[in-house]
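Apart from one protein chain that is not included, each protein chain of the complex appears where it belongs.
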Amino acid sequence: MFFASDNSGPVHPQVLAALGAANDGYAMGYGDDPLTKQVQRRIREIFEAPEAAVYLVATGTAANALALATLCQPFETVFCSPVAHIHEDECNAPEFFTGGAKLTLVPGDDKMTPKALAATIARENTRGVHGPQRGPVSITQVTERGAVYTLDELRALTAVARDHELPCHLDGARFANALVRLSCSAADMSWRAGVDALSFGGTKNGLLGVEAVIFFDPDKAWEFELRRKRGGHLFSKGRYLAAQMAAYLADDLWLSSARSANAACARLAEGLRNAGAEFVHPPDANMIFAALPRAAHRRLHEAGAVYHLWDGTLDGADPDELLTARLVCDWSISNAQIDRFLAVLHG
Amino acid sequence: MFFASDNSGPVHPQVLAALGAANDGYAMGYGDDPLTKQVQRRIREIFEAPEAAVYLVATGTAANALALATLCQPFETVFCSPVAHIHEDECNAPEFFTGGAKLTLVPGDDKMTPKALAATIARENTRGVHGPQRGPVSITQVTERGAVYTLDELRALTAVARDHELPCHLDGARFANALVRLSCSAADMSWRAGVDALSFGGTKNGLLGVEAVIFFDPDKAWEFELRRKRGGHLFSKGRYLAAQMAAYLADDLWLSSARSANAACARLAEGLRNAGAEFVHPPDANMIFAALPRAAHRRLHEAGAVYHLWDGTLDGADPDELLTARLVCDWSISNAQIDRFLAVLHG
Amino acid sequence: MFFASDNSGPVHPQVLAALGAANDGYAMGYGDDPLTKQVQRRIREIFEAPEAAVYLVATGTAANALALATLCQPFETVFCSPVAHIHEDECNAPEFFTGGAKLTLVPGDDKMTPKALAATIARENTRGVHGPQRGPVSITQVTERGAVYTLDELRALTAVARDHELPCHLDGARFANALVRLSCSAADMSWRAGVDALSFGGTKNGLLGVEAVIFFDPDKAWEFELRRKRGGHLFSKGRYLAAQMAAYLADDLWLSSARSANAACARLAEGLRNAGAEFVHPPDANMIFAALPRAAHRRLHEAGAVYHLWDGTLDGADPDELLTARLVCDWSISNAQIDRFLAVLHG
Partner (left out) sequence: MFFASDNSGPVHPQVLAALGAANDGYAMGYGDDPLTKQVQRRIREIFEAPEAAVYLVATGTAANALALATLCQPFETVFCSPVAHIHEDECNAPEFFTGGAKLTLVPGDDKMTPKALAATIARENTRGVHGPQRGPVSITQVTERGAVYTLDELRALTAVARDHELPCHLDGARFANALVRLSCSAADMSWRAGVDALSFGGTKNGLLGVEAVIFFDPDKAWEFELRRKRGGHLFSKGRYLAAQMAAYLADDLWLSSARSANAACARLAEGLRNAGAEFVHPPDANMIFAALPRAAHRRLHEAGAVYHLWDGTLDGADPDELLTARLVCDWSISNAQIDRFLAVLHG
């Protein structure tokens, strides 16, 4: 009953097997190996983007911060949701990698709306040299609260950015979970929707630790490579990153793993709904924010369920007080675990 | 016949096996897992440093730059060799992570001497607020040219630093190779020799990509954790870094692998010596810089040997011109490969 | 009729005279001159702070950004008002000088309330290593909307900071204007109210361009000096900054100039009130935000009045639409100008 995060589960066995297969003899370092080149080609194919520049890094924070640093000058500001990972969960990494750019928060509680984004952009940059200049828009898909932007919603946001000639970054730490939800192509949910640079996540979906950064316009590719190196994010033994990503993309493992996670989440959501839980945010992919009474949380906790409480603690006085649980399903969670969780919940 | 780098060889099978063993069920992320804690304890034991703060990162550049950023203010300067990895091979990572500190090069062609270091430190910081202030001394062991500082040499350098109350960093990307050469304890070659912070390498000695950063005084441990996070170097699935390091330290694998690499290098050096090659630097560990005629390089190249030419190209006019080869032996290189290399060399 | 800013007026003649008086013979550079030392002593006296470290810089942005950089680590966040100068009008200078710290905006439209500050601080720093750590609180006195915090209000804000052991910075670009409003001592409105570091403005109150940065605890004085130098803010001919500040403090010129500005503002406010203008913010010192119909703005504009429109343009369709004017009085504005402005306003 482990719902703490989709980075807490095991690595997919096919990924481990791929590491073993890659571990044969010698390979040039720093991404100059055949497996890395093959993965780059494969990603360009999947995204129908033959010109794209594709790079592998090991953490989502590295992917986001390096992508933004390449798109954003230090005297500019990034537009994002107040709950964006780049704002709340990266300990100022974007500010660090950009050399001191600002993050301007678009009012709202999770998803950005085109209206709020447009108003925020309009307000920024009206003070000439005194204020920061407008910089990239960063969108998170799946959002930090488990919602998935529709293609129309994505396009509407990037259209606002394009009106101001601002580049768009998509934080796709859970790109696959969103993609299977929308049943569209990777191109549809990225460059065709107006995305210029993508953090294409793998770590939360069964890899040890690999994310791809994709620039659909390769114009700044070399700058990215230099920023990656000076950030300490160029791996000498690149083949072991590439092997993970190759296995991820082979036989649509990335999609089937995401489907498993989303299906598990749907089963869990259904059970929660039946138990009368209230969803704080709509569970569109593999993450649920549900309000449950403290007594239920205590019961689950004692039974060994692991997940984060979002707005309170177990040891409050009132057993009926509603506390929000964040429940995340990864690719490996079993129906048995979910059913046991729901059984405990029902008491 | 692959001598390009000790990061080009395969991962040790025991390390891959450990990844498989770690891949069981769920674990809390971001280093809050039992395997990470076990590895931290084990490193404290090996270094006889029960108070030390121990962290895992995935690249040597990350280890060095984060360690230096923790030891060095942006208005200070780091003292190092002109051929130090931090100066020549990290694309300004130390300048980036420290927020704009300087690197002051101690004259010499590889090893720093206490005399040159003392003179350089004395000259720096004589301009009050106008010049950078004196910051940490960074020593590389094994050096970038394959030499190993004796314990006396290390102590003499750190004594100079201590005279000026400057902290000492050791870039130990090849720590194990130096340690087996000196046949001393890890404590002897680190804190007992005056080292305050150590980049303890694993990647060049059989891991996929793990280095430990060790602060023998844990005073700045929390600052390091924050710098690691904002540098994008905190892995969510920490257990897979820990599993590598645990396997590395189990059964002295790190030492036996280093011994294999050094022994291979000694065999290669002996053969080169017999062939009349001149050593540009003394081959103390697993790296050789040897001058060979262009004709010999061409022969080796055609036979499939892979290594870097340091100061020239194969396609020059003069077949007798001496060009320096950098030859690096990793843990996996076989005697057969070395003997074949030497056979080709002899012609 | 020049109400655009209190940095648009002339320099006080006594200040110019002091420059002439200082222009005699030779003086050591970089602040090592007798006049600088005299000014530092005088500021310590005025603030009843014999231990304080006192430095002169030439711009308010430099004063704020250098003070904050000295108080704030790059992995921390500064708490401030959403309309703070450091957030809106310094083109990311705090982010730049701190090496990438964040600014966290305390909800509100001008003044911070202790309640909002406490709630904001409480919410920050609950994500361990993932989010930025809590850093300094920065308060603006006079606020950017012309309000003056009472001593009780200041103390209540700094008490919140002290509860979390956070340092307090006061952006006192208009310190004198606030001080004469409150009729208290400089110590009362700074360290006795819990302020640790003060940007003590002079430029907006009759100097060419000088602000003092005062650290009431001199612990970080040397670090500040180094940050000032590497920021390019250490003047070689320090005596000409010191001469301005000396003249400013002599014969209470700073206070009498601020009284003139505030009195002019009160006269203007009275006239606006009589004309039925609505104050968007209370005019506590030398700055007014008043709503007037577009027609009135046009009339004033044609008559030569100069000031900023805050939320609209002259060329809108509706003559009755209310637009906010920001009207700032400096020390030099005459009653005649104000009366003429009011006469035009009355039509």
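Structural remarks
The first chain written gets the first letter, and so on, giving A, B and C; residue counts start at 1 in each chain.
In this text, a contact is a pair of C-beta atoms (placed from the backbone, for glycine too) under 8 Å apart; a residue touches a chain by one contact, two chains touch by 3 or more.
Everything quoted here is computed from the prediction, not taken from an experiment.
Displayed chains that the missing chain touches over the full complex: A, B, C (touch as defined at the top). Contact with the chain not shown here comes from a single listed residue; of C:240, C:254 or C:341, that residue is C:240.
Of the listed positions C:82, C:108, C:218 or C:231, the one in contact with the omitted chain in the full complex is C:231.
The chain not shown here is touched by just one of A:156, A:234 or A:305, and that residue is A:234.
Where chain A meets the missing chain, the touching residues are 30, 73-75, 99-100, 129-130, 133, 223, 225-230, 234. Contact between chain B and the absent chain runs through residues 74-75, 77, 88-92, 95-96, 98-103, 105, 127, 129-132.
Contacts to the hidden chain, counted on chain C, fall at residues 2, 4-5, 7-11, 13, 16, 19-20, 23-29, 57-63, 65-66, 90-93, 96-97, 203-204, 208-209, 226, 229-237, 240, 306.
We take it that only the chains that are shown with their structure count from here on.
With centres defined by CA atoms alone, the chain at the far end from chain B is C. We define each chain's centre as the mean of its Cα atoms; on that basis chain A and chain C are separated by 42 Å. Measuring from the averaged C-alpha position of chain A to that of chain B gives a distance of 34 Å. Each chain gets one centre point, the mean of its Cα atoms, and the points for chain B and chain C are 51 Å apart. Contact of a single residue of chain B with at least two other chains is seen at positions 226, 229-230, 234.
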